[in-house]
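For this view, one protein chain was removed and the others were kept in their places.
Let's turn to chain A:
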Amino acid sequence: MFSDHQTSRRITAGDARKRGSDGQLRSNGDLHPSTGQKGEHRRGDRRADSFTTPDSVRPVSRHKDWGSEVEAEELRMSKNRDALRSRRRILTAEPGSRERTVSSGSCDSRDSASPAEVETDENILSRRQKQINYGKNTLAYDRYIKEVPKHLRQPGVHPRTPNKHRKYSRRSWDQQIRMWKVKLHNWDPPTEDGDLQAVEQIDLGDFMDIELDPDEETGTHYPCMTSTEDQNDEDSGTSRKMKKTEELQKV
């Protein structure tokens, strides 16, 4: 495009460079090194259709429009920021405030506190979030958060939602969820028949949300408590709970 204007060019040390600014190896005696274009990127077929730079997560397409590229960049930054925030939360968590809900029996409770251990697997994160949602979608949880503000919570006494971003084994995590939900029952709305509250606490629903999907973390599989009911987990997390309590009341 502009090569016509380059009638006289003095030879500088820069011309002796092996590679031009576009990364292509220069042949000897190349009179128009890429810097002859004053660094302008040459349009040409020599460049690959896609490439990966150190700062991009996946190959970047050259053919995208700016709008899409910026949106992709924004998404990537959000993800990085979220992962960073989780890591920071783990790093700054004081050792003393760790809940007893952190798996007591599991021998990897130490690993779960080590700084670099952040869970990023989408499947695991979404499964864990679903389990957390089941717990939060209860009257007990509503009453709990209204009654006890965060700064007044005491470890051991007050249940704390397990941190889904930490690395835990499958068993450890499920146990934490179980313990957490059991503790939440202390805030169940009072029933008319007070005597049965103790029985309600042993709610089978707390054990029912163990799913049968293959476990990549530890490779262990749970013996299933019930076989078919687990499949209905998706939509009946809470209603089954209520159903069970009703059944218990009938007894």
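Operating definition for what follows: contacts are C-beta pairs under 8 Å (C-beta built on N, C-alpha and C of every residue); 3 or more make two chains touch, one makes a residue touch a chain; residues count from 1.
Basically, contacts and distances are computed from a predicted model.
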| item | value |
| --- | --- |
| Among "Auxin-responsive protein", "Proteasome subunit beta", "Cell division cycle associated 4" or "MIF4G domain-containing protein", the UniProt name of the subunit that does not appear here | "MIF4G domain-containing protein" |
| Touch with the omitted chain, as defined above, among A:68, A:123, A:137 or A:191 | A:68 |
| Contacts of chain A with the absent chain, listed as residue ranges | 1-2, 5, 10, 14, 21, 35, 37-41, 65-71, 73-74, 77-78, 81 |
